[in-house]
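The structure is given below, and queries will be raised subsequently.
All protein chains but one are shown at their positions in the complex.
We just call them A, B and C in the order they show up, numbering each chain from 1.
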């Protein structure tokens, strides 16, 4: 599953561990209630866990995403410390020069937006050609430059991310990623993320 | 995969996410070196990561184990904070009354060992029958009583666990679990845990 | 500050870092609003952070406690992974033989309670005298045996602990520790933990 986000980004669900069944398995371990499992009672159990804030069983459900987003979005993202990030490094890689641009900029601003980026990426190339290291030359690159990383995160930490980043108070750009992710994980673990979504209402 | 450990315990690999390929994928993201992948260079890359202590790419490789072990072993285990535990609770479940006994106890000690456990479990039953709550009655249960939990852990945290718990300075009982686990994960990610094992020598 | 808890336990606030001022300092950094500080607005700010679930600034406020509690309480405690534990080890130390006993046990149960503990601690001594290692002999010790540990924890993680462990659904024994801790930290950071306490109502 892969979704395009913003003008040049994407998020892709690469692989995952567990599912609704893993959540139920782990929760029932606590009460040794494996024999009480049924479609109906499992669903009720997951809703109960969500509503009571019993988060541990959701840690058995783990996702790896491939993310491409502007660096300023990545900075918000990586403030979430319970999860793993493997990111492309501008110490070793030359930027591909893709940059974020908001939709519907007024014409004048749109023109300046492109111009300042083109000028900056030109300067970056010039600095590299004239012997500056990649790790120093990147100092001039815009925060809207796209970066790529893999993110491995369990469902408990992911729900915390989604709650904060789908919120109206969050920035529009990261909200777009959060909604795209929710759509994907609802297909993998429909009861868990269905209950989660209801809990936000 | 499942292995019996100690007199009544076991460890079972329930499911896992990723493998050697996920480690390589995440590491190559950093250098954007996906096109340099080959069997030989991937193997060298993993050895390089292990030897240099670059741990992050191993976090894309995640395991869930089903563990049955004495409570005193579980206490050592759960000091490892980077990982998830869903454990049977003696607040809600009556103990099944299985207890650890070291091999080769001298006859006299062996007899006392069984006697003190039988007496204790008898008292536990007596307390429950006489109205004490499970959560209080367990106060008398021995630290060698077996418990069960699911453990979800990434390969970086697991290697730290194995390094400390396979060490000669670790207690014999938890070492038995650590060696059993290493055998299992070597089948799932042979390059990673082969390199890890070499690094211990 | 030190409080006795249960029949033979205690919790003591050994030292701490920061206070309400540190929370305000860290929160105002986010908005660069240091110049808007006043007694009234700082108080409102902390209430706002608590009510909105903005937890990060509370991580600048850190406590170290000295805890003595039954092992079954310590097991619940150490499930809280964001914090540091340095615990007395029964691999290296001989137990001091103190054990938990609930208040107001019926006379018959009370007598059996003492008897099973005395018998067990006698056996433990006997095993040690007859050459069993401390780390193996402890296998028979009751879960109600007292243990001691230092706990270093930030205020955000502590509030999560208190919320879960002061809850009516938590076990009576750990609730007693949680309430004792709340009393202490309210003296250190009265606005923060006052707002926290209100938020529970």
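Assume a residue touches a chain if its C-beta (ideal position, glycine included) is under 8 Å from a C-beta of that chain, and two chains touch if they have at least 3 such contacts.
Bear in mind the structure is a predicted one, so any value in this text is a computation, not a measurement.
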item: From A:4, A:44 or A:136, residue that would touch the chain that is not displayed; value: A:136
item: Residue among A:53, A:102 or A:190 that touches the chain left out of view; value: A:102
item: Interface with the unshown chain - residue positions in chain A; value: 70-72, 75, 78-79, 81-82, 85, 90-91, 99-100, 102, 105-106, 108-109, 112-113, 116-117, 119-120, 123, 126-127, 130-132, 135-136, 138-145, 171
item: Where the unshown chain meets chain C, residue by residue; value: 15-18, 22, 25-27, 29-32, 56-57, 59-60, 62, 64, 84-89, 92-93, 148-150, 152, 154
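The criterion applied here is as follows: only the chains that are shown with their structure count from here on.
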item: Chain centre separation in whole Å, for chain B relative to chain A (CA means); value: 30
item: Centroid distance [mean C-alpha coordinates] between chain C and chain A, Å; value: 34
item: In chain B, residues with contacts to at least two other chains; value: 85
